[in-house]
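Data first, discussion second: the structure below is written as structure tokens.
With one protein chain removed, the remaining protein chains of the complex are shown where they sit.
And then chain A:
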Amino acid sequence: MRRSLTALLAAACLAVTSLGTAALAQDKYPSKPVKIIVPYAPGGATDIVARLVGEHMRQDLGQSFVVENKPGAFGIIAIEEMARAKPDGYTVMIGNVSTNAITPVLFPQKFKIAYDKDVVPVTRLVDIPEFMVATTKDFPPKTVKELIDHAKKNPGKVRYGSVGVGSYPHYDAALFAKRAGDLDMVAIHNKAGASGVINDLVSGDSQFAFLNVASTAAMIKAGNLRPLALVNHARLPDYPDVATMQELGYPGVGTIAWQGLFAPAGTPPEVLQILFDAAGKAMQAPAVQEAFKKQNFNIVPSKSLAEAKTWLADEMATWKKITSEVKIELAE
């Protein structure tokens, strides 16, 4: 701690003295600490990924990567702060599918910047498998098929959990309902995030939900929740019996929530390349691999800066399609 503090101070002094000589700073990036903006409060998955990856990028590049949490407005506050920063590579952001794909698709009018033009992806980092879980409290269905039959027999009675109107767990369930034959189900929103939804499931307020595997693992083990289906590229070794949505005949239903590194659009390509390489290296570090593996995160870095761009464009297109297929009414 002390050593890193001294390093930080030293770096800060260096940065101040080299302010006048911009050329010096350009010679070798990074020559001062880099700020990683995280659009959530400390402690969530995105924050932890940022801190873990940042710590290993520091070891590689010799400068601190300081996480700054800027929660609020579905990520808009963080994205705008990053996009407006000097595009010199010293301000970047780690965002996820919600903040950096769904928010720009759903609320373009709330941005004071042009998301498509002002933000570039550096690399995808991880994506996170998701379960469709059902409560075991007063809820008989044990498979997706039974759930569909149950919902058909009890229109308007089956309740699914979500973390808010227009959140991806909401779209996941709504898209599932539509593809499974226009099932009539009720959304139960809980602002308290995944833990709030789990609480609702366990107490019986809601009956099924799409939630990431890591958050539900303990409750599944305890028998309070039952995984009905998995949303992932393939089955998980820890849960060999849980079939994926593709296998069950619902490809494209559910979100494999990703996280990625983003930068202001004007950042010089050579700086973006340094960030891309360092992030890629950090993802290879054994400690990072182990931490992600324990939580069933898939490590999926982009292959190049160009590939990261097409990936983000594809994601935005996918969400434009989903949000037009499932109309969720959002009050203005």
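The rule we apply is simple: a contact is a pair of C-beta atoms (placed from the backbone, for glycine too) under 8 Å apart; a residue touches a chain by one contact, two chains touch by 3 or more; residues count from 1.
Going forward, contacts and distances are computed from a predicted model.
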item	value
Protein name as given in UniProt for the chain not displayed, "Tripartite tricarboxylate transporter permease", "Chemotaxis protein CheX", "Ion-translocating oxidoreductase complex subunit C" or "Aminomethyltransferase"	"Tripartite tricarboxylate transporter permease"
Residue, one of A:I148, A:I256 or A:A291, that touches the chain absent here	A:A291
Chain not shown: contacting residue from A:K153, A:K221 or A:K327	A:K221
Listed residues A:G44, A:G252 or A:P268, member touching the removed chain	A:G44
Which of A:A114, A:V186 or A:A313 contacts the chain that the document leaves out	A:V186
Hidden partner chain, residues of chain A it touches	1, 41-44, 47-48, 51-52, 55, 68-74, 76-77, 80, 110, 156-157, 159, 164-166, 186-192, 195-196, 198-200, 202-206, 214-215, 217-219, 221-222, 224, 287, 290-291, 294-295, 329-332
